[in-house]
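Shown below is the structure under consideration.
Of the protein chains in this complex, one is absent; all others appear in place.
We just call them A and B in the order they show up, numbering each chain from 1.
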Amino acid sequence: MMKIDREKATDLVLGVLGIGLFLVLWEVIGAYRLAGLTWPKLSDVLAFLFEPSRQGLFLRAMGASFSMVAAGYVLGLVIGIAMAALVHVINPLRPGMDRFASVVNAIPPIALAPIFIVLLSREVTGMAIATLNVFFVIYVATTSGLQSSTRGHRDLFAVIGASKIRRFMSLDMPAAFPALVSGMKYAIPAAFIGAILGEWFGSSRGLGLLMVSAMQNFQIPLLWSAVLIASTASLLAFGAMSLLERFVYGRFR
Amino acid sequence: MSQSAQIRRSSGGFFLTLVSRYWGVLAVLLAWQAWVSISGVNAIVMPHPIDVLLNIVQNPGSYWQNGSQTLLLAAGGLVMGMALGTLIAVVAWTSRVLSGILIPLGLIFSSVPVVALIPVLARLLGYDVRTVLAIVVIISFFPAFVFTSAGLRALPPGSEDLFQVLGASKWRRFVHLVMPSAVPNWMIALRLAAPPAVLSAMVAEFLMGSSGLGYMFRAAATDFDTAQAFGTSVVATAISVLCFTAATLAETRVNQKWK
Partner (left out) sequence: MSAPHPQVSSTPWAIDIDHVGKVFTLDNGESLVAVDTVDLKIEKGEFVALLGPSGCGKSTILRLVAALEDPTTGRIAIENRDPLSLSRQHRLGVAFQDHALLPWLSVKNNIALPYKVAGRPVDHERIADLLGLVGLKGFENARPSQLSGGMRQRVSIARALILNPDVLLLDEPFGALDAVTRRHMNVELQRIWGEERITSLLVTHSVEEALFLADRVIVMSGRPGRVVKSIAVPFERPRRPEVQRTAEFHSLADELTLALEPEEAAAS
């Protein structure tokens, strides 16, 4: 452990150093205009972001976007788990569902936007795309997780005469839990991407709209602020999920 | 291999295979058709599938020109991004300090919605076709870097001791052990990066382009030419599915040889 601890400490120091260097580089490039006028200093972006008069603007945009992200995430999670459980119990459905999920993954969301706009509305298109993105990640993670119980355990449940439902509840589900939580982690940025993309196709609210209008109107600090908010939120949620994942791996594996 | 297996089966068996593999996709298509027929929505809001098809057949030139441009940008950007990500991963592999600094940054960037960087990059690099390419390169870079980095460290059990006892130099260890070990992970990165490559090319064209499928889609939407908008969607989907399928097939083939 002495050695391993030192390794970990080195990793931590280098990681922090890397992030620090990245932020300094951001500031320096902005300060000396190394990338032109459209690369602002980090300090300018932060000052812009925390300017009290703009709190309302950012809070409204965050409220609109994050509610789409959250709704899409939960919907995708529920549908993904439900579909994975369905094809696990009724196995013949599995190839078709697998194919469907991979087609959903391969279709660029921009191509689905017109359908969603017609079917639903412009405001919830982001949620719909987020749902699809999350569904794919969760479905893949859960189906592979449900198959991760070992042969020995399955044989044990067969020998003690457990019903299929019993086995599913007491063996397959807990065995799938670590894979599901990993999926939930990777679904976070997918949900954010979905919501932002949806907002680019004509939503009247949200961070995505801020980004596009700031881009078109050369409002550079506003553009970077919106991107920074979305990225930080995704990173924080991802970090929280990583902690949960670590706990679950310690408990279930 | 699956083709010959399918031919050997009876036509009934073939039909069953088709249904068992594509019931999900078929169900969605049927639901669409049923919804259009039953609700009888206005063709401007929701075009009939046949109108979409006609639009594509009647405008082969503009579909071909814009579609091939988007495909080239996506595929070229994907290849360049993968190459760049691999190169940086290899450079990071050679140094404890570099990998300690770069790998956490790579992980951070893969946990944020990188697509949100498109407007920033568009402003930084200017509205230009080269910017579309650069965006695809940058978005493909992160999975390539993260997965190759992990692959360069996922060596077969016992192989490190073996190479040490055999007295391998660092260079020979890299060529004969480390690089081949990373291949399966590299293929995963390729498969994961393919759909976002097509998506980001289209989104970049949509946001700032003057040509390409994304621009065509936007122009059609602005003119309320829904048949053309849906036609663009169909072509984009075809291109994306093509890239994804090619990447998946390549991965399967490589894994057959590699594992």
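Quick notes on this structure:
Operating definition for what follows: contacts are C-beta pairs under 8 Å (C-beta built on N, C-alpha and C of every residue); 3 or more make two chains touch, one makes a residue touch a chain.
It should be emphasised that the depicted structure is a prediction, and the values quoted were computed from it without experimental measurement.
The chain omitted from view is touched by exactly one of B:V79, B:L124 or B:A168, namely B:A168. Of the listed positions B:L177, B:A194, B:M208 or B:A227, the one in contact with the omitted chain in the full complex is B:L177. Where subunit B meets the missing chain, the touching residues are 156-159, 161-168, 172-173, 176-177, 180, 183, 257-259.
Convention: only the chains that are shown with their structure count from here on.
Separating the centre of subunit A from that of subunit B, both taken as means of CA atoms, is a distance of 18 Å. On the subunit B side of its complex with subunit A, the touching residues are 19-25, 28, 41, 45-46, 96-97, 100-102, 104-105, 108, 110-117, 119-120, 122-124, 194-195, 198-199, 202-203, 206-208, 214, 217, 221, 226, 229-230, 232-234, 236-237, 240-241, 243-245, 248.
Within the complex formed with subunit B, the residues of subunit A that make contact are 10-11, 13-15, 17-19, 21-22, 35-36, 38-39, 92-93, 95-97, 99-103, 105-112, 114-115, 118, 188-189, 192-193, 196-197, 200, 208, 211-212, 214-215, 218, 220, 223-224, 226-227, 230-231, 234-235, 238-239.
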